[in-house]
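Let's look at chain A:
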Amino acid sequence: MTAQLDAHLAAERDGFTLDVRLRIAAGEVVALLGPNGAGKTTALRVLAGLHPLTAGHLTLDGADLDRPDRRMWTPPERRPVGVVFQDYLLFPHLSALDNVAFGPRRRGADKRAARARAQEWLDRVGLGDQARRRPRQLSGGQAQRVALARALAVDPALLLLDEPLAALDARTRLDTRAELQRHLGAHPGATLLVTHDPLDALVLADRLVIVEHGRVVQEGDAATVTARPRTDYVARLVGLNLHRGRADGHTVTVGELTLTTADTVHGDVFVAYPPAAVALHPSRPEGSPRNVWAATVTGVQRHGDNLRVQLAGPVEVAADVRPAAAAHLGLIPGRPVWAAVKAAETRAYPA
Partner candidate 1 sequence: MTVRWIRAALAGALVAALGLTGCGDADAPAGPDGAGPVTVFAAASLTESFTRLGKDYEAAHPGRTVRFNFGGSSGLATQITQGAPADVFAAASPATMKTVTDAGDAAGEPAVLVRNQLVVAVPRGNPARVGGLADLARPGVKVALCAEQVPCGAAARTALDAAGVRLTPATLEQDVKGALAKLRLGEVDAALVYRTDVRAAPGLDAVEFPESARAVNDYPIVVLRAAANSAGARAFVDFVRSDAGLAVLTAAGFQAPPGA
Partner candidate 2 sequence: MSRTVRRQRVPIALLVPAGLGLAFLVLPLAGLLLRAPWTTLPGRLTEPGVLTALRLSLVTATVATLLCVALGVPLAWLLARVEFPGRRLVRALVTVPLVLPPVVGGVALLLVFGRRGLIGSWLDETFGVTLPFTTAGVVLAEAFVAMPFLVIAVEGALRGADPRYEEAAATLGAGRFTTFTRVTLPLVAPGVAAGAVLCWARALGEFGATITFAGNYPGRTQTMPLAVYLALETDLQAAIVLSLILLTVSVVILAALRDKWVGST
């Protein structure tokens, strides 16, 4: 696979250090996922040329755009990069058509050609009849599509999307996400989607790159990442309990606790299991479950039809219980309970 984008992004910004390697193939959509302050926005800004690299390199479509060691730097206006900003930043004084025509016009098209191209793109995102509207006359979803058309109208070798759905309400987000998926699929260049929403990442991206504290902590396709999280952040994103421990066959030692797992593993491992796999009992259960420990309730929240119970103990875990069961157990913070996990519902994999 030849990478359309090959980058080692090393940058400093407000005392924060970013050090991320990224390779994206033509036609591939990569999601850069991470908590707030992880460096996602800085990564996007160095790729767009709005912030310089301090080291590393940035090669797009065979051209070096930023090589601090060779003192090479291409300004944003000369990079084949399109950006969809979080709040779109449509120029308020221009119509939707002129917003989309802005890029082609600046890149050498004459006025008529630029407008024709803009109209074509507005048609493609289904807003051909809204061409003369000003941004403030557009709904959030429409503005998002105009912003997408504006970024794509310059045929970028790299398309950058910064939280493209974050500004939309839940209902619009659903429709727009499906629409966006269609356009990203048709985009021949590389695409980097910056988001903190795992659903956006899972639906829209071919591959996930997860950053925390300016570094890549996990990388892979959606199935791998969701099945085998490697940090607490990723585990929370995909809704799993995660422990790190030492394994010897079917037993894993996590601190003071020893867990029995179905998988056979050795050495440093992760153990993951869903909150629904954790059963709670008022007293130590008799019988089959071997993974049993005493815990204390620290919090209870609604979670779909169930309640999600946060537990302290030898390990911190979340447990999903049905409301009826919760009432029976009298779950209030401070209440001691017994937690049990079936070995068959755990998954263990090398760290």
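Regarding candidate selection, all candidates are chains of the complex that A comes from, given by their letters.
Here is the rule we go by: a contact is a pair of C-beta atoms (placed from the backbone, for glycine too) under 8 Å apart; a residue touches a chain by one contact, two chains touch by 3 or more; residues count from 1.
The model shown is predicted, which means the values in this text are computed figures rather than measured ones.
**Student:** Which candidate, 1 or 2, sits against chain A in this complex?
**Tutor:** Spelled out: of the options 1 or 2, chain A touches 2.
**Student:** Can you check the complex and tell me which residues of chain A touch candidate 2?
**Tutor:** Against candidate 2, chain A makes touches at 48-50, 75-79, 81-83, 85, 89, 91-94, 102-103, 106-107, 150-151, 154.
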